[in-house]
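For this view, one protein chain was removed and the others were kept in their places.
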Amino acid sequence: MQISLIEAILLGVMSVLAGSTPAALGTTVGNYTLNRPLIGGLFVGLILGDVPGAIQIAIPMQVLYIALVTPGGTVAADLRAVSYIGIPLAYVAVKGAGLDFGSEQAGGLAVSIAALVGTVGTVMFYGTAMMNLFWQHWGWAELEKNNFKVLPIVDAVLPLITHFVISFIPTVLMTYYGQSVVTDIQQALPMDGLIMKTMFTVGNILPAVGIAILLKSVVDKASDLIPYAFGFVISKSLGLTLVAASLVAAIFALFHYRMEMAKLSSGSGHSKYDEEDI
Amino acid sequence: MQISLIEAILLGVMSVLAGSTPAALGTTVGNYTLNRPLIGGLFVGLILGDVPGAIQIAIPMQVLYIALVTPGGTVAADLRAVSYIGIPLAYVAVKGAGLDFGSEQAGGLAVSIAALVGTVGTVMFYGTAMMNLFWQHWGWAELEKNNFKVLPIVDAVLPLITHFVISFIPTVLMTYYGQSVVTDIQQALPMDGLIMKTMFTVGNILPAVGIAILLKSVVDKASDLIPYAFGFVISKSLGLTLVAASLVAAIFALFHYRMEMAKLSSGSGHSKYDEEDI
Amino acid sequence: MQISLIEAILLGVMSVLAGSTPAALGTTVGNYTLNRPLIGGLFVGLILGDVPGAIQIAIPMQVLYIALVTPGGTVAADLRAVSYIGIPLAYVAVKGAGLDFGSEQAGGLAVSIAALVGTVGTVMFYGTAMMNLFWQHWGWAELEKNNFKVLPIVDAVLPLITHFVISFIPTVLMTYYGQSVVTDIQQALPMDGLIMKTMFTVGNILPAVGIAILLKSVVDKASDLIPYAFGFVISKSLGLTLVAASLVAAIFALFHYRMEMAKLSSGSGHSKYDEEDI
Amino acid sequence: MSSRVEKKVSKKALNASFWRWWYGNLTCFTHEHMQTFGYMWSLFQVIDDLYETTEEKGEKLRAYWPFFNTEPQIGCIVVGITAGLEEARANGDPNVDDEMINGIRAGLMGPLAGIGDSLIVGTYIPVLLAVALGLSEGGSVIGALFYIVVWNATSIYFQYTIFMRGYELGGTAVDIIVGDQATALRGAVVLLGQIIVGAINGAWVNITTPLEFKNAQGEVFLNLQGQLNGIMPGLLSIGFVLLCWWLMAKKNMKPLTVMLLMILIAFVGVLIGFFDPQLHY
Amino acid sequence: MSSRVEKKVSKKALNASFWRWWYGNLTCFTHEHMQTFGYMWSLFQVIDDLYETTEEKGEKLRAYWPFFNTEPQIGCIVVGITAGLEEARANGDPNVDDEMINGIRAGLMGPLAGIGDSLIVGTYIPVLLAVALGLSEGGSVIGALFYIVVWNATSIYFQYTIFMRGYELGGTAVDIIVGDQATALRGAVVLLGQIIVGAINGAWVNITTPLEFKNAQGEVFLNLQGQLNGIMPGLLSIGFVLLCWWLMAKKNMKPLTVMLLMILIAFVGVLIGFFDPQLHY
Partner (left out) sequence: MSSRVEKKVSKKALNASFWRWWYGNLTCFTHEHMQTFGYMWSLFQVIDDLYETTEEKGEKLRAYWPFFNTEPQIGCIVVGITAGLEEARANGDPNVDDEMINGIRAGLMGPLAGIGDSLIVGTYIPVLLAVALGLSEGGSVIGALFYIVVWNATSIYFQYTIFMRGYELGGTAVDIIVGDQATALRGAVVLLGQIIVGAINGAWVNITTPLEFKNAQGEVFLNLQGQLNGIMPGLLSIGFVLLCWWLMAKKNMKPLTVMLLMILIAFVGVLIGFFDPQLHY
């Protein structure tokens, strides 16, 4: 059995709608609904005309990636490739081998194909995030001129170009030409090559720029860097989660508040500040 | 050899006097003297009429549990069962097998019986703590009416009923009828049964009620919960011991103190607060 | 081949100049230049008349100890013994065995001799530090009398006596009489003997005296011990590095500063303190 | 504060207070209030001595209603200190109020439990026992007698001494520190207590769930506790305390009701598999 | 502050703001600004409604230019709160300024990301999927449909609700807390933001070097990252942020320039072996 061009195109569209993190259909529907392999199984089944078969293929993949979290834009595996490249390819392979969709062999095959294409999704994710930089920087330039019309264009329209290049075309190619194309692409863009290494390194370093911009917005004078450095230490050296770190931060905020209130109250007679309403 | 009913009753009395944590003879004498297997050996020996033999049986058990600490009422093993059920049963077993009390086999037997009855003691401990809830809650009701006479009754008299039910009767039965009764009881009250599971779960959750009551007594306004949450984080996320945590707390208390003093001193001319006397 | 007395004396002089931590030629030149095995190889080569051979012997030793740090005067291995006892002895051994200096066997021999003499250097280090106590305490007595002339004498001249006793003589002996003397000395001064145990224990405890003196200089009143204890907790219980600990300390210093400024500003009208210049 | 008619706890009441605590600190232990009743029985001797009317006595005793737990032997000092504070309060010191007493109690109970459990129970007793074991080798009674005598003599002496020291300390502390300074100190003590209640929460409440999801092969693919730790370690342990606090402080629920609710929650939790102590004999 | 002519965001603008955020929070994600454009698109509905002139609108929007990132679903509440704050600011509240808004955004984005990622993405979704997997066994479509319906219904309802709650909170908070108290609170919020930006830095930036020196036998004898950790864990991660901050704040470099510089550094670093993500397919 072969995937037809039409089918491949439909799969490409789904992968665009369902990207991990920047999905064309947004977070709730795109990322956390269509992106999940179980749901992917349903849609692949509709496209290939065999819903029960595709869902059976999808189940072991879904189990594999069930508790996937992507904190701060670090994506261990982008499931769009698992759902809309992995499931179709596995479906074809299982059918080709004449296996039962619910059999253990089919499950094994599904999982190994999921692993094969898993990182392909990650490459798509980082590629998308990088290409979006262009739209954003054009956006900043326009915003400088108070041209607010660009907001929806930058945020919703232009990323579609990114998706077309980074997500749609590869998905169509890989599902249409089959598993061998996946490995071809992986050989053309090796992970230990300059391009991939640089792209992932940039992905690691760029948040530093964003956080520095944020830092600038809350830092007024050099001594404001002290609380910031303190926050860094409790997070990195002490390994506090963000919630625990914010509770530690809160006691300092409380002291600051009481100190400021004390400054005001002293001399004015009332020695007890009022925190009831906070 | 068999344990007579009189002997069994005396052992039952000892187990009441010597409970871990709530011992009828109090902490210093009950828990930290009579409860220890070495001392248990002495008393079991007096009851069974063979002090050296019982002490020899007690020695390996004492080594096993030498550094037992029960922080915050979490009792890994309540030694009353080891001392006043385990030692007699082991003594009988060793004697029955014709072993030398100081021999390695006797020691091995003693240790394995100690393991068998160890958790029985824990069940007794949690059972005692639960049953005491009744007396306490009657006590609260009376205290509401300023009936202070209940204090000794609640604290010292009524718990004897608890001990009779939870500690005395089982100890008498187990020492009188022998090792088989221990396993009978364990089968009747399985650890994976609803009753035991609930009892231990309640034991885990109830301190939350007590600490909440305490929290209420030091919290005035919502913002007071911040220092509390901070204390929780340094204890649970950072793993500080209570002593280390209190040193961290101290620096905040110091700042609070200095801040309050600063509030008072400002304007009044003297810029240096006085901490000499603290 | 044998090391001549002149050669042994020259090696002894080098070991004095190159001690780890208290080197007669100071930190930059003595400790961090001459002390390093690679450089030691050069000088041993010059003394024994075979620079390439000695350097080849030195290379594996240098690799072994390349990232040696000695924080707070805790010296895991004092390289003076590796460089100026270990390299010559290894050189002689390799030559005696007729091995090629660059061969793997030569390297193995070098490394095992480095290990043999490594702790000898540590003993020298602790011995030096202990003997210097005499000069310093004479120095304190003189400084009490405002006799400032003693400063260079205590700091630079008298330690040469220490070096002569602790470093020069053993190095001469060990290089002149060969490897057997090393083990003789190690047998005469066993590590599990009272002398060595006490010396190293004193080395562990003495910093407590120094730090207590320092503590005295920054502590005015009992409550000043609170910040100190806090510093101890974040270092020891939380494992913060000194840099991370100082960032945590900084946020408290910042609060102290703001509090003091607030005390001053309150009432006087300007409510915003100025930290620009800090 | 100088020309007042000094009230003083009688030596007899103090001694009674000590012995009540010494004996009764854990006799009515529960997981809910732990050593509270022992504390109240002891402290009531002092209150009874200082106040006249039943109403007053009842009111003062209320400061000791909340949860109390510490290593009870070293904890003698806390009871002593509060005895001294009660005296100061009876003499009209305005800085000693329920909140401050609870701040001190909470601030001391935690660290003293840590010290007492580790040093007395975890070190001193085992060392004595280790020596006694040596003496009892071969079944001799000497070791056991040695332990009984040495342990009880030293321990009781120690407890009595620190109890009385604590009493003096409690009284003089509030005498020396007067006026503004005392107010500032009061705030500091309460803050300390607040933080340490949190630390006690962390150390003594350990509520976790073993709930897991497994696939057909029985391999776990989702572990609830692990996910909760991602938010913050100990989320359930602080969550339950905050829930109880909220029910009592904001919903005016009685402690008894809250306790029954918790027992219900435990039961239901066990039923649905959310709780499971996972013990075996 | 009482007799002012109250400006109010229209319900329509609020709804538009919600749906823009709901849809667009991550559609133009980059690693540099992450969710900033989604945020601006959403918040602009509110600003547009409150201000007249283009200049004013542009000026107010600037508060939202900096980096923003959180778990976007629970993050709805942040957007709602700032909508409420914008309204207060439009009504002349002097305590709401760019720094405070950024303090609040920074102070909330971190912890909410932690909660959202762990609780919604890491717990709720997996539990729903686990149930759905059971229902879909054997290839049934039921499980998938169950997940689609339950997840989307509950999630969207939750998001809408907390967005609106946040809006009310933001508005009333600054109304209740007035004058000096508000100034004090403002400072506390900014401080909180500063600390949490540091914590975010620690959690989300992870720059390390794999550089090692090996001897002839190929054994590593020097590991650069290990040595750097000796100074302080995460030195490169905070160092890069501070470098970028310094270039922008002190050298007046444009973000774009800084970003290009960082890409250059990444490239050169990869070339010389200082950087290497060490991934494989």
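A few points about this structure:
When the chains are written out, they are named A, B, C, D and E in that same order, and each has its own residue count from 1.
In this text, a residue touches a chain if its C-beta (ideal position, glycine included) is under 8 Å from a C-beta of that chain, and two chains touch if they have at least 3 such contacts.
Just so it is clear, the structure is predicted and the values come from calculations on it, not from any experiment.
Considering the intact complex, the chain excluded from display touches B, C, D, E. Listed residues C:A8, C:A23 or C:A90: the one in touch with the omitted chain is C:A23.
Considering the full assembly, D:P126 is the residue among D:G103, D:P126, D:P255 or D:P277 that touches the omitted chain. Within the whole complex, the absent chain has one touching residue among C:I59, C:A110 or C:M124, and that is C:I59. Touching the omitted chain from subunit D are residues 114-115, 117-119, 122-123, 126-127, 130. By the touch rule set out above, subunit C reaches the unshown chain at residues 21-24, 26-29, 31-33, 36, 38-39, 41-42, 51-53, 55-56, 59, 62-63, 66-74, 101-102, 116, 119-120, 122, 128-130, 132-133, 135-137, 139-140, 143, 146, 148, 151-152, 154-156, 158-159, 186, 191-192, 194, 196-198, 200-220, 224-225, 227-237, 240-243, 245-246, 248-250, 252-254, 256-257, 260-261, 264, 274, 277-278.
Where subunit B meets the missing chain, the touching residues are 63-64, 66-67, 69, 241, 243-244, 247, 271.
Here, only the chains that are shown with their structure count from here on.
Using the contact threshold fixed earlier, the set of chains in contact with both subunit C and subunit E is A.
More inter-chain C-beta contacts link the pair A-E than the other of A-E and B-C. Overlaying subunit A onto subunit B using CA atoms gives a rotation of 120 degrees, to the nearest 5.
Between subunit B and subunit D, the centres computed from C-alpha atoms are 14 Å apart.
Computed from the mean C-alpha positions, the centre of subunit D lies at a distance of 43 Å from the centre of subunit E. Residues of subunit E in contact with at least two other chains: 114-115, 117-118, 122, 126, 130, 183, 232-233. Looking at subunit A, residues 63, 66-67, 69, 224, 227, 229-230, 232-234, 237-238, 240-241, 243-244, 247-248, 250, 252, 254-257, 259-260, 262-264, 266-267, 271, 278 sit in touch with two or more other chains. According to the touch criterion at the top of this document, the contacting chain pairs are A-B, A-C, A-D, A-E, B-C, B-D, C-E, D-E.
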